[in-house]
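Of the protein chains in this complex, one is absent; all others appear in place.
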Amino acid sequence: MIEAKDIRYSYPNKVEALKGVSIKIEDGEFLAIMGQNGAGKSTLVKHFNGLLKPSQGKVLIDGVETTKSSVASLARNVGFVFQNPDHQLFSETVEEEIAFALKNFGFKPEVIEDRVTWALNLLSLTQYRKTSPFLLSGGERKRVALASVLAWDPSTLILDEPTIGQDHEQKERLRQFILQMQTQKKTVVTVTHDVEFVAECNPRVLLMKDGKIVADGEGKEILTNPALLELSSIVLPQIAQVFTKLESLGFPKDVIDIYEAKQIILKAKERQL
Amino acid sequence: MSVFDGLRFRKVSSPIHNLDPRIKFVYVIAVFVVAILFFQIIPLLLLFFMQLPFVLLARVQRQWLRSLRGAAFLAIFIFVVNVGTTYFTSGYHLIAPNIENAAAMTLRFVVLVESFSVFFLTTSPDHLGLALEESRVPYEFAFAFTTAVRFVPVLAEEAQTIMDAQKARGLELEKGGLLKRIRNYVPVLIPLIVSAIRRSLELAEAMESRAWGATKKRTNLYLLKLHKGDYALLAITVGILVISVYIRFFGPSIPTIISLL
Partner (left out) sequence: MAIIETKNLTYTYPGATKPSIVDVSIKVEKGEFVLITGPSGCGKTTLCRTFNGLVPHFYQGELKGEITVAGIDTLTHHTYEMAKHVGLVFQNPENQLFALSIEKDVAFGLENVGVSREEMRRKVDWALNQTGIYDIRERSPHEISGGQQQRVAIASVLAMEPEVIVLDEPTSFLDPLSAEKIFEVIYKLNKEQGITVILVEHRLDLTAKYTNHLIVMDEGKVRFEGDPRQILSNEETRLMGVGIPKATLLYQMLKKEGLNLPDKTPLSSEELADQLLEALK
């Protein structure tokens, strides 16, 4: 379980990025943290693996304060996939890249071999085992970065803006992948501003603005609340946009799922006839 | 990044900051020349104190003092070496004139450091870049300079991000002996270098797409104009140079402090 108790954080240049944030994330939850650039989303998640330690307040991972552990030991359970895979890739082969963290964590060579094969398989990268990661396409490099984090099987996965630059197909695969992680009871936290992606997944949503949490609840409710969205400069998902304009017909406003939308409209037509 | 603090430009507005960088640079060179002309401590002391009004006018006292503090180590070293050599070569005599000479040499070094420090503290990179562009230096160099300055904060941030990303994979940068620590930086350096190369490629594409190389006769949006203050500084500079040269070659010999006492 990840818990933040009224944490404050200021960067060395004196900018206060977190102004009293409290949150509890249970095991196996899927949470999307949204908000404008500069709202404090990335700053917050960097506290979950100890990269940042709060200036005030406490962050507890499974009951232990992060100030009492090193980043390496916290990372063992909290895997962080950064936005730009090129900030991680440095090895001669994909295989070595995936093995990097495993070596750092002290896994035995036989175990490393198995884990690498498993991770390659999971992300359809087996054919690139001996390829240099620098020769792969953007989407493939993103998968290598993801594989290198999954390899050590952390119980929590943090994804920082995973949908940037991805096409429709890739986003769909990512969504399926997150569902798969959920069936394995992993906690998934994603920082994103991709409203349509969040609408499709409908997770718990945390909305941030100016270093504070302004909303915490069901994706459906938050993403269709115009006051909240205006506050945090987020756009309504397209289906919700349609339904906002159909208010005069007595339709509910909190619709983000396309199938639900279809049912509501068809039922309304039936009632007319 | 404290090592860059002495060079970092502060966005303060003062008459010194607004002076033309080319004239300021001429002044610094003049100080350099005058410092070399004299061995005696009195003129060097004068030269040292002459900088102070500039420092105060520009309101950069604190940073200036910090740069002097940085130079202190080398200054002490120079002093000790000078005293030491004269001590040994003059037959183990520690006479006052020798100490005064050593102090003069040290002061010469300090004067050079302080004048360059004032220059960099009061000249923005933009101004410097502009000065380079308008001088005879080929445009490529001025461009390389301003682009480098522009990307320093970007690269610094990226280095931090890369370190974070690798720490999140279990990399421990503080542990191990010297050799291990150096090896530990490979996963940080390689992404940084690769990223720099990629960035250069993207920049080059953007430059080409905006007509880089279209003509050798490049024009400039800005124009560095000389104002009254610049001419005043130029006059002062020339004045100092002329007086110094006269005193050095044609004037009376300068007494040492010891002889005055």
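We just call them A and B in the order they show up, numbering each chain from 1.
One rule holds in what follows: a contact is a pair of C-beta atoms (placed from the backbone, for glycine too) under 8 Å apart; a residue touches a chain by one contact, two chains touch by 3 or more.
What you see is a predicted model, and the numbers here were worked out from it, not measured in a lab.
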item: Touching residue (missing chain; options A:V15, A:V111, A:L179 or A:L266); value: A:L266
item: Touching the absent chain when the full complex is considered, from B:P21, B:P43, B:G129 or B:G170; value: B:G129
item: Selected residue (touches chain absent from view) among B:F88, B:F141 or B:W212; value: B:W212
item: Residues in chain B touching the chain absent from view; value: 125-126, 129, 143, 146-147, 149-150, 153-154, 199, 202-215, 217-223
item: Absent chain, residues of chain A that touch it; value: 36-37, 137-139, 164-171, 193-196, 233-235, 237-239, 241-242, 245-246, 248-249, 258, 261-262, 265-266, 268-269, 272
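In this section, only the chains that are shown with their structure count from here on.
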item: Between chain B and chain A, distance of the C-alpha-averaged centres to the nearest whole Å; value: 46
item: Contacting residues of chain B [partner chain A, same complex]; value: 158, 161-162, 164-172, 186-187, 190-191, 194-195, 198
item: Residue ranges of chain A touching chain B (in the complex, touch as defined); value: 46, 49, 51, 70-72, 75-76, 79-80, 82, 84, 86-90, 100-101, 104-105, 134, 148-149, 152
